[in-house]
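Missing here: one protein chain of the complex. Every other protein chain is in place.
Which chain is which? They are A, B and C, in the order written, and residues in each are numbered from 1.
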Amino acid sequence: MPDTVKLEVFRYRPEGEGAPVYETFEVPYRDEWMVLDALNHIKDHQDGTLSYRWACRMGVCGSCGMTVNGEPVLTCATYLEPFLPGPIRVEPLHGFPVIRDLVGDLEDFVEKLQRVKPWIIREEEKPTSEGEYLQTPEEMDAYKRYSMCINCMLCYAACPIYELEPGFIGPAAIALAQRYNLDSRDEGARERHEVLAEHEGVWSCTFVGECSIVCPKDVDPAGAIQRYKVDATLDFFRSLVTPGRSP
Amino acid sequence: MKSQARIPTGRISDPGYPRASNPEYTRHHPRWYRRRMPIFWWLRKLAYTKFILRELTSQPVMYVTLFLLGKMWVLSRGPEAYETFIQWLSHPALLAFHALVLAGLLFHTVTWLNLTPKALVLRVAGRKIPGWAIVGAHYGAWLGLSGAIFWILAGR
Amino acid sequence: METVHHDVLVIGGGGAGLRAAIAVAEADPRLTVGVASKVYPMRSHTVSAEGGAAAAIRPEDSLDEHAYDTISGGDWLCDQDAVEVFVQEAPEEMLRLEHWGCPWSRNPDGRIATRPFGGMKLERTWYAADKTGFHLLHTLYQTSLRFPSISFHDEWFVVDLLVDEGRCHGAVAIELASGKIVALIARSVVLCTGGGGRVYPFTTNANIKTGDGMAFAYRAGVPLKDMEFVQYHPTGLPFTGILITEATRGEGGWLVNKGGYRYLQDYDLGTPEPGPVKRSMELGPRDRLSQAFVGEEEKGRTVTTQWGEVVHLDIRHLGEKLIDERLPFVRELCRKYQKIDPVRELIPVRPVVHYMMGGVHTDLDGATPVAGLFAAGEVACVSINGANRLGSNSLTELLVFGARAGKRAVQEAEDAPDRPPDAALTQALDLERQIHGNLLRPAEKGERVATIRDEMQASLEAHAGIYREEEGLTTARDKLRELRDRMAGVTLDDTSLTFNTELLHYLEVRNLLDVAEAVVHSALNREESRGSHQRRDFPERDDDRFLAHSLVRRSSEGEPEVELLPVTITRWEPAERVYGK
Partner (left out) sequence: MRRARDPFFWGLFSGGGMLTALLLPALFLVTAITAPMGWFGMTGYEEWATLAGHPLTRAGLLLVAFLAFFHAAHRFRYTLYDGLQLYHLDALISIVTYGVAAVLTVLAAALLILVV
């Protein structure tokens, strides 16, 4: 086992030189270290200017997504060990404009998330005094998987379509729309259809399928999108044979 | 309120988006760097290459469909025409090419059937049918239909 | 200098902050709400809570039982009027969250399911598998997007509050992406910045838990209450400090020492039974369980690993099916971060800093002594947690008191003056000058901010941990004074305006030092042992002198002063804490 390992880190300093560069750092190697631990070591002991996001370091806050040797990963949950002997290349997530170093701009996602109305929509709200909406474990199972999204953006980074067509609503936002569409308490599917049925909704997707592969929480956004396409298509053809129904 | 408080979205379509080529750095408007997707982006990762190959199976599908129609046309032209056609098909170069086309078709079939559980969620008596069962059923259907085609066209 | 105006400014986008923002939006949609958060709201540390949230709904349960468990769990340092409000409003808040879509785990009939938790006499912990905090936070965040009156300043780091003549007028923040310094002017301000577990090196807390709001309030002259009470969670993974939820024990997990012996029976916590028994053994309160670990360590009965001493958490007998259904995250965390599978292997665990019972002194509506300033969630001390918080009360707390603070902030916003005094704006300009002028100016290399942080954390761990005594606390106090002086000599490598995380960390460490100072001074002053505050030199609880809250505030000379405030007792007279009987 080596004593140290080299990291090639993507550096972009908007106030300095124009083009990004890769800078090499040598850090101690430890079996139990994640890529994030190595970055923290650089930041604390070698170069305080290195910029990146992190918070929970237990794979649930979704902050620390980066590209490590070409793959989008949560750096707090990615050991150094499989990349030995290195060097390990660390870059920001693909598909997002880079603000600085390893920090991407996520505003686009936040706007899209809001556009798909990720909240319970009901014609009539039951007062809390009347207790909970009943929901059996089977009913919960229908949407549970899509509710596990931590918004870490790995799926967007893995999606070439998002990189090619930044207007695409994208995997996580569509999965979250489906999370509510399939919730037995929700009645808002028609409103979300307005957004999802646009070309930049589900139809931009060509099912590369990488979003579901890189998802650290097994949300399967690709599945959510294909299911929506099937349902929307069936609705459309049904509306052709049943007059008076709008797709 | 919101637009005032937020930083520009950084989308290229946004007129407020500061271009990377803009040499001027303004104190409060950082320049975002957007990496351009290379034209051969699908060579960047093995998964993307597989994806583009999968998409290119549209060409074998097209070819085979035209081939089948062509064969119908030949059959309508009488036995001599058919005989010439068969001769022509037996040429090793064409056979090799057709083997390649068949490989493309099989790639289409396998990728298509493997993805079925993503698009289909079926429930029987409230229980979700697992993905392997959906894939399995489709492979079963494929084998069954292929067997039937063999039996009708080549089985006697 | 740019200014942004809101009617209500919420600082912090975690569970309490979002709940407060929604409360404002629902109470009066004409009021504009700004949520300034140093991270995107869904990154907030609420996301890491695992086990559940308590509210009495089962027919055999009662509000009084919940209140009694909470008060005895808090070693009688809870304000009982606050606890009564808390348990009373808990069920409605939790149901509201259900109506907003929170995927609470259900019974087969479709009703909300509950599970047992430490220190609770009945099953009253609502849960969403073992990702309760995650689901709660995302439900709140997604619901908050519904309200047009709420606008988000994501990744804006608040530097300090603007307080003039006893009234809060807003805050000064850095927009991280641009480095721009903005005065956020508001009629009322709600602090929801969470705790400061990062004053310790080994903690379940996220990197972002740097006690910012506590430090803002402290610097603005608001007293911090009960800061000596720092909860150690008995089961964290060694090395990373990742939390293994109490729900593992609620579902029936055992804590065993080197010899495979359920050692809690030696610490007056009851006798072992195969299944979980409420308020007994592994379902005792967290303070007692963490103290028992130290006892085992001193007897040499813990297991030595490369990451230090541990005991084992055994959930193998629960079976793979139950673990996958109710504790999937525990399994995921163990596999990923400890490379073990708890279905077949023992989980190594040790106590880890988890929660601060203390915080900004508030009343039942989250109001602080400074007009227009409110606090809710872990940053606040209402106080319902006393000397030791019961597991699953904190998520409920942030809902109940987040909502109350939000509603109260609406009233305050209506009474507040139309424009802030010039003094507040001058204060904002000073801060801008300090940051852009001093901190971001290239300077000769001084100390690194990480060095200060590491020394502070080491000192707190050594001297203000599970057991404390005067000598150690005095050492820590002196160390903190030294570190505060040395902060002046710290220089930054990074003088950039764009996403300067080193500047951010400098400001965070400055906040941590203030929080650490409050912890150590309050701990020195409390010459008794109660709940999570255990003094070797004063091993007994002393109700005669200390049935009272510690209030620490910074004097005009800059030194902390601690005074006592009597506990509010309504119906439950202080008694001995009894577990396992």
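One rule holds for everything that comes next: a residue touches a chain if its C-beta (ideal position, glycine included) is under 8 Å from a C-beta of that chain, and two chains touch if they have at least 3 such contacts.
Quantities reported herein were computed from a predicted structural model and do not represent experimental measurements.
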{"item": "Chains in view touching the one left out", "value": "A, B"}
{"item": "Sites on chain A contacted by the missing partner chain, in the whole complex", "value": "160-161, 164-165, 197-199, 203, 206, 229-230, 232-233, 235-237, 247"}
{"item": "Residue ranges of chain B at the interface with the undisplayed chain", "value": "37, 39, 42, 52, 55-59, 61-62, 64-69, 71-73, 75-76, 79, 82-83, 86-87, 89-90, 95, 98-99, 101-102, 105-106, 108-109, 112-113, 119, 138, 141-142, 145-146, 149-150, 152-156"}
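The definition used in the following text is that only the chains that are shown with their structure count from here on.
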{"item": "Chain pair showing more contacts of the two, A-C and A-B", "value": "A-C"}
{"item": "Intercentroid distance (Cα basis), chain C paired with chain B, Å", "value": "51"}
{"item": "Where chain A and chain C are represented by their mean Cα positions, the distance between them in whole Å", "value": "28"}
{"item": "Per-residue overlap in chain A, given as positions that touch at least 2 other chains", "value": "14-15, 99-100, 105, 107"}
{"item": "Residue numbers of chain B (touch at least two other chains)", "value": "7, 30"}
{"item": "Residues of chain C touching chain A in the complex", "value": "39-40, 42-45, 47-48, 92, 95-96, 98-101, 103-106, 108-112, 131, 134-135, 138, 142-143, 145-146, 152, 154, 177, 206-208, 239-240, 242-243, 307, 329, 332-333, 336-337, 448-450, 454, 492-494, 496-502"}
{"item": "Partner chain C, residues of chain A touching it in the complex", "value": "13-16, 32, 43-45, 47-49, 51-63, 77, 99-101, 103, 105-107, 110, 113-114, 117-120, 125-126, 128-129, 131-137, 139-140, 143-144, 147-151, 176, 180, 183, 185-186"}
{"item": "Chain B partner contacts - residues on chain A that touch it in the complex", "value": "12, 14-15, 18, 20, 70, 94, 96-100, 105, 107-108, 111, 138, 141, 160, 163-164, 166-167, 206-210, 212-213, 220, 222-223, 226-227, 229-230"}
